[in-house]
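Every protein chain of the complex appears in place save one, which is left out.
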Amino acid sequence: MICGIDVGSTTCKYVLASSEGELLAHAYERHNTRQAEKVLEFLTRLEREHGLTPGRDRIFFTGSGAGLIAALVGARVVQEVVAVAAAVERLHPAVRFVSEIGGEDMKTIFFTGDGQSKSKQVLMQSACSGGTGTFIEKTARKLQIPLERLAEMRYEGYPLHKISSKCGIFAEADANTLLKAGVPVEEIIASLFEAVVYQNLATLTRGNTPMPEVLLLGGPNLFFKGLQEAWRHHLTKIWKERKVPLPEDRDPASLICVPKDALYYAALGCIEIARREPEETGIYQGTEKLRWWIEEGQYEEKKREGRKGLWTTPEELEAFARAYGNGTNGRAAARLALRRAAPDLSRVILGCDFGSTTAKAVCLSPEKELVFSCYALSRGNPIEDAKALFRQIREAIGEGEVLAVGITGYGKDLLKEIIGADCAIVETIAHATAGLYFFPDADCICDVGGVDVKIMILKNGTVSDFRLNSQCSSGNGAFLQGVAERFGIPLDQIADYAFRAQAMPQLTMGCGVFLQSDIVNQQRKGWQAEEILAGLCAILPLNVWIYAGGLNNLAQIGRKFILQGGTHKNLAVVKAQVDFIKSKVPDAEIVVHPYSGEAGAIGAALLAHEWWERGGRTRFRGFDVIESLTYKTTTSPDTVCKWCPVNCQRSFIDVELPGGKGRPWSKVPLPEGWERVIVNNSCPKGLVEDVNEMKVIKAELEKTKDAYPNIADLVRKEGFRRIPHAV
Amino acid sequence: MGIPKVLNIWSTHQFWVGFLTALGIAPENIVFSSDTSEEQYREYGKGRGTVDCCYPVKCMSGHYGELIFGQKKKIDILLSPMIYSLPSFLRGHVLDTLTCTRVMAGPENIKAGFLKERDVFAENGIRYVSPFVSLGEPQKVPKQLYLALKDVLDLSEDETARAVEAGYRALEAFNQKMRQKSREILTWCARHDHPCILVLARPYHMDPGIGHEIEAELQAHGFPILWMQYFPIDDDLMQWLFGEEIRAGRIKSPFDISDVWPSSYSSNTNEILWGAKVAARFPWITCVLRFSSYECGMDQPTYTPTQKIVEASGTLYFKFGDLDATKPAGSIKIRVETIVHYVGKYSPDIIRRKLAALPPGCPLLEETTPESAPLAA
Partner (left out) sequence: METITRINHYTAYRPRPFTREERATVTILFGGLTWKHERLIQGVMHNLGYKAQPLPNITRADLDAGKELIDVGACCPTIFTTGNLVNFLKSEMAAHGRDEVVKRYVFLTAGACGPCRFGQYHESYTMALDGLGLRDFRLFLLAQNQLDQGATHGGGLEINLPLSLGLVWAILCADVLTDLEYMTRPYEVIPGETDRVLRESIEYLYDVFRNRPQAKLRGGKLKIFAWHVLTDYFTDALREVRRRWASIRVDRLRVKPKVKITGEFWLQTHEGEGNYNIKRWLEQEGAEVIPPPIAVWLDYLLHSPITSEEWKGAERDRKKIALIRALEHIYHFVYNRFRKALGGLPYELPDQEELKQLAKPFYHYELRGGEGHMLVGKALYAYRHKKAHMICELSPYSCMPNTMSIGAMANVLGRYPDLLYAPIEVKGDAEVHALSRCQMILTEAKRRAQAEFEEVLAKTGLTLEAIRRYEERHPEVQRSTYRIPHYGYAGTAANYIIHLARKMGRSVAA
């Protein structure tokens, strides 16, 4: 008998065949990161139920996790694409192009020539999550679409929106934005399929044309109908454009085939290759060594490679817990100017922070005391979030007077007019203001949120420098969370798991996506979920400070560091941060911001306070108006921005407001008594609805640009002028 | 004659226009591809890239494709020079003025995608010409261009030499004009004590698809934008900024960057370092924007030095790194708002401090020329 086993990043598969190649058994199961254990289970079953016999039968492995396990059972390893290609060559001789999309990788195989001179070119992607199964599932999970439904969702016939095809984390953010703008999930998912196919074609063709016939392999291609449709759409389009001759008797779409047993192709290929190799190769040696490795060997191996866990002695961990554990947060060190007891809510300054996941609000007294705070989970519609928030504030302050309103966060521009806020403050400044208020002697504020990493370096009470990572997902909390989710570990338990690890793998600092492949690597070596999480927490400071922040020399920054942002609620991360910073700055003082989550709102309130003190009189519309806000959202071809080729898919949020001027001239007309807020535009031009409005704004912009020229404008205009020059 | 508007064409444009016009090619027959855009890449370049690399090089396949497939009037010749070195104003003060190794070799890489399966150029009746040209060494250029183009354009050696001269003149005239304009802007800033922003970037970051017009968002907030490529290099200004250091023997000339960058081989890198030195000194430049494309290996070693140079005088420094095909609009917005806040808040102080560090007698304030009242472009 010959056995082919495929150990993938999320699942294991086996195929058992007779020496003549006749199929006897097969299976496909998830391994939940316990690859070796799953293989052992498979082999035990195969021995018991099908008579797989050590010393007689042959066994071949493939898949990203095969390397280590194979050696333990005497198996030969076949590279997965080699295996897949072997299966394809045998089963589908007419195929010229294969796309295999896996959980964490994607590959294409191009076949050229025929018979003896048939050659193949393989292209694999290993650098990022864009275009892989995880990419789709991650976003679908965020949209709360169950896998069963996702599998049935379609591509054809939906308007498409722009979703980043490069990075799973950004795609998720894009999908979120679309959702908030009221785009139906069907359209978002169709756009996601579009992004996947685009990414595959853009990065994995390298100048080759995918010729018919085409085979689509791997889980995502098999399971997601919409993805198949997207492939058919694009490939037939390419064939038409490039004038690829097609057989006349066949519908072009039928040249793209998705075999039902696609999941087993790699394992089948193993059998295929085994039959070609000399008979003494890959003789099965039984499970003894594998068993030993699972029970003992892996730990020895890991000990050799890894480093200690996040702590060395229980005493050290206790001391840390005393300083930073629940409720302490290193607050002992903070000199707080706040008082919560017996709050006087008769006159307050409001600060609101409309973030991507939560909306927060605080009330300050005229003496800058924090008298109230609340938050609302974002449900994807900023106006609803605002209502929820203001309802709570109203309940707390009752008849109290609102003196000023400051607002920050992603929702600030959208909501400023609607709630009548006095100051709209960019998040960075809000955070810095709050940090400096509590810790006037702070040298650095390090804010690690879900998506952003912000580092603000303070000198003499002002921000001298700040670093933002928002173009790169490494070092942020979302990545940590994403890994935990894949392990099935709830967000609030990451720290518990991480502290449980006695040792952890040495991960490499860098882009989150490279880390992802490093994790696969570590799993292959047998590291467990909690150990990998510990390793991730340990590497996070490096990603934050060095990779995202570009700060190599922490000692130059100073000695007092403030940690804030949601990710620092995770004590394992805090421990890693403290250890890291102290290793660079031995006398560092590190404090977790006591109102870490509300820092943005407090900053907004403080700046609003400053404005009020200078004599500002609030434009706040009042709780009644906000509570009774009526609005409708439109996202349609009519709302697409046409000002530049980017064609942002904007949304119009129309809010009923006393005194609203309406937009009778609009393609999406708006009567008087309503105001329109335009969102999802990516530049100031997009705030303008169409030509009529543009005229005014354009004149305004041009006036500014004329008054304040940009040399690049001149170069763009004159550099390529083709007037004859005097020779 | 189609020319892909990419890479160092962004600083040698007028050379090519002048050169080709002088060869008798009608101006309307010189076609540049349009600005880089994702759409252009998707439509014309998709699947033609042979390797994953930085976007400024990768996007070239879109430009090639647009010139081949997207022109109303078909082009006959696609001219994509391999520019080995550049005519920089720093030449003579630095070791060399070479281009980035990817920039010079880009055409060899991109053409592969159009030749790999079938000869797409030939199929479309286009001659592909890619002269290797050391624009930094004008004496070599006539022969290089003559050898590369003689079969395509039926040239004589003399004719080529004359056209090359015309090209250099056109380019020089253009550079002069830009520097003059920059000087006007600086003068206005000096007289109104108004802050302005200097961009440190490679020339192709002026391409809206590469640099994403980030600087324009700050311009819209009322800050004039200068690019160090076209900073005025007039002697009076240079003496004011660098004179004391030259006399003290720290540097040999205003364009000597050996104090900060000894391995001064790369033209654009040298200019960026020089730009950083200027920014550190010039009072009304209160903020520097640094643009850098994803995976730029030329920029990478310069990150820390430029920042340290600029910040030494308290000048604000903001880096937009890892620029790629997509405009990261959200993040740009946050950063622009933050920058505007700080530039507004700190500029007066920065100007004051930097003025104090320079000798009195700023030439821009002493000029007798009438001030250009509204700063019209």
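For the reader, a short list of remarks on this structure follows.
The chains carry the letters A and B, assigned in the order they are written, with residues numbered from 1 in each.
In the analysis below, a residue touches a chain if its C-beta (ideal position, glycine included) is under 8 Å from a C-beta of that chain, and two chains touch if they have at least 3 such contacts.
Everything numeric here is computed off the predicted structure, so don't read it as measured data.
The chain that is not drawn here is touched, among residues A:82, A:201 or A:626, by A:82. Taking the complete complex into account, A:508 is the one of A:508, A:634 or A:666 that touches the chain left out. Listed residues B:296, B:323 or B:343: the one in touch with the omitted chain is B:296.
Listed by residue number, the positions of chain A touching the unshown chain are 64, 67, 78-82, 112-113, 117, 119-122, 124, 126, 206-207, 506, 508-510, 514, 517-518, 520-521, 524, 542, 546-547, 550, 552-553.
Residues of chain B that touch the chain left out of the display are 49-53, 57, 82, 84, 96, 98-102, 104-106, 108-113, 115-117, 132, 140, 143-144, 244-245, 248, 250, 258-263, 265-266, 277, 280-281, 295-298, 300-305, 308-309, 312-313, 356-359.
Following the convention adopted for this analysis, only the chains that are shown with their structure count from here on.
In terms of their C-alpha centroids, the spacing between chain A and chain B amounts to 34 Å.
Taken in their complex, chain B has these residues touching chain A: 5, 10, 13-14, 17-18, 21-22, 27-28, 30, 32, 35, 37-39, 42, 46-52, 112-113, 116-117, 162, 166, 169-170, 173-174, 177-178, 181-182, 185, 199, 206, 208, 211, 215-217, 219-227, 230, 303-304, 311, 317, 321-322, 324, 326-331, 334-335, 337-338, 341-342, 346, 374-377. Interface residues of chain A, counted against chain B in their complex, comprise 127, 164, 166, 198, 201-203, 205-209, 238, 410, 426-429, 462-463, 465-466, 468, 470-472, 550, 552, 645-646, 682-684, 701, 704-716, 718-725, 727.
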